[in-house]
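For reference, the structure I am asking about is given below.
Partial complex: the chains shown occupy the same locations as in the complete assembly.
The first chain written gets the first letter, and so on, giving A, B and C; residue counts start at 1 in each chain.
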Amino acid sequence: MLRASGIGKRFGERRVLRGVDLDLARGGFLVVTGPNGSGKTTLLRICAGLARPTEGELEVEVGRGEVGYLGHDPLVYRELTALENLDLYGRLYRVPERRERVGMLLERFGLWEARHDRVGSYSRGMTQRLALCRVLLHDPALLVLDEPYTALDAEGAVLLDAQLEELRAERALLVSTHDPERVERFATAHLGLAAA
Amino acid sequence: MTYARDVVALARKDLLLELRARDTLPAMLLFVVSTFVVFHFAVGSSPSRLAANGLLWVAIVFTALLGLGRAFVPEREQRTLDGLVLAPVDRSTIWVAKSIAALAFLGAAEVVALPVYGLFFHRLSGSAVAGVVLADVGICAVGAFLGAIAVATRARDLLMPLLFLPLAIPIVVGGVGASVAASPGRYLGFLVLYDALFSVVCWATFEFVVTE
Amino acid sequence: MGRSYRIPLPALAASAFVLVTLAIAMVFFVAPNDADQGFSQRIFYFHVSIAITAYACFAGGAWKAFRHLTRRDPRYDLESYVAVHQGVILGVLVLLTGSIWAKISWGHWWLWSEDQLVLFLVLFLFYCAYFMLRFSVDPGPQRANLSAVYALFGVVLIPVSFAAIRLAKNLIHPVVFTLQGPRFGGWILVTYCVAQAAMLVLAYTLYRVELAGKLLDSRLRELREVLA
């Protein structure tokens, strides 16, 4: 699904990643760990297609529409409601049964009651839940999740566990975290990045 | 067809955002109206037809500029451009949608401004109005594109006029010509050419603006 | 990466030197005095050839920009930037020589009534904005893309602006190359051609020198990093 060899990234003078190799097949669950500033986010952005490595080869076997990327920013519009945001993404990703799926995800992540509120008024955990809805909306084949448990309460974390459990058989997952124990039972491979 | 549907979805979002935040249109309206007030006050009610026409074009270009600089601000503030870029749509739809939204704002401002202009100065001929419409298309197409460039830089708002004004000069030449020349046809043709040419360039290169 | 068909730099420098010397000699000793402008008309040979060379630089920059967009090779970005940079420097020279000439023959340093001059100013401003753009983005693929796209806009803007000026039609600025062909001949033409060739070769040489310096810089940086 995803194969990278010798990936490196530099920002101007500063080299952030060097010689990263990874190989992720369907059913794979790769956990990326590393201290703050070690380049996890940079690597995940490259794998999701948002950035370009300055060195090395990257091969992604799925199309752009089959990747789901959860970043540090929720990538939703604060001035729109949850419904409007998901509806926009649903249209762009040409999700079949868009409205039903949006409703289902909002309910699953406990945002149904708040669906007509401006996202700007959401609490941080609610925003993260919405970002998860956004990522799952088009049922991607490759999921790239950057610290997905951030800001979730215990119930939200259990919800996410269930999602990951459900997804991992048929999808490929690339997940960064500072708490590898949390995802230990899903992991099929580990990648530790060293401090810059 | 899916292209058109993507554009509609994106443009709808842009219009919704403006409806919620009301950032752009008030500033544009304020500027056009104060431009006319300033001029009315400075030169009285009967400036030469030429001067008044020139003023109209100055007002249009700068009003547009004010709005276009903010076109991509929501995307920047919430970094949602990443979200749009990831979606499996032709990236140029993002530009088309922004241009349409910008055109809507500029059109709205002009729906107010042109009658006010008629009131303060003199009535506009049909070909002048045609010139305005054609110029609007070019201004918004190029402007939305440059807005995407400017918003990716550190100098942003300051850079936008620098990037935009040199490219707006041909539009001003064509627009002024269309509104004062005896045979405006040539000028309107020129504006059509400008619109077509730059739209194609923008359309073909927008992808590179929003991706690494 | 090096392309073998490139003319070696020393040969280039030598021919630039020869051509420039020849051009200066011809301008001052071979070309005849102009009938109504006298000696000062000789600035024409520099003014026009520099202007044409500046346009050539902008076109070259756009071509490299296009290559960058199709290949995404940072090397083309550098080449495009260096070409535009040369163009802007030459643009300053056009404005200077033009102003001097304007002062001598029209009595003003600058005439706003000359749309042709103002047009060149617009293009000059456009490329100044190119620099502003480059300086306010961090180095990297994004900067390369934005610069390239804007450089491409430049080559579209140039003919469009020319068309706009023709439309507005207010041309006291001499037009030499008309549809009927050059309005002059003999030694004037020969001298002009030599001067033009000299300017083009000189500009290309300078372009290659600057490029070599920039490439050396980045090689050194890489080397230092490998050692560190």
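Everything below uses one rule, namely that a contact is a pair of C-beta atoms (placed from the backbone, for glycine too) under 8 Å apart; a residue touches a chain by one contact, two chains touch by 3 or more.
Only a predicted model underlies this, so the values are computations on that prediction, with no experimental measurement involved.
Per chain label, the copy numbers in the complete structure file are A x2, B x2, C x1.
Just so it is clear, only the chains that are shown with their structure count from here on.
Separation between the centroids of subunit A and subunit B, computed from CA atoms only, is 36 Å. Here the CA centre of subunit A is 49 Å from the CA centre of subunit C.
Chain centres here are Cα means. That of subunit B falls 31 Å from that of subunit C.
Looking at subunit C, one finds that residues 140-141 touch two or more other chains.
For subunit B, the set of residues touching two or more other chains reads 212.
Remark: subunit B residues 2, 5-6, 9-10, 12-13, 16-17, 20-21, 74, 77-80, 82-89, 212 touch subunit A in the complex. In the complex of the two chains, the subunit B residues touching subunit C come out as 149, 152-155, 159, 162-163, 165-167, 169-170, 173-174, 177, 186-187, 190, 193-194, 197-198, 201, 205, 208-209, 211-212. Remark: subunit A residues 11-13, 15, 52, 54 touch subunit C in the complex.
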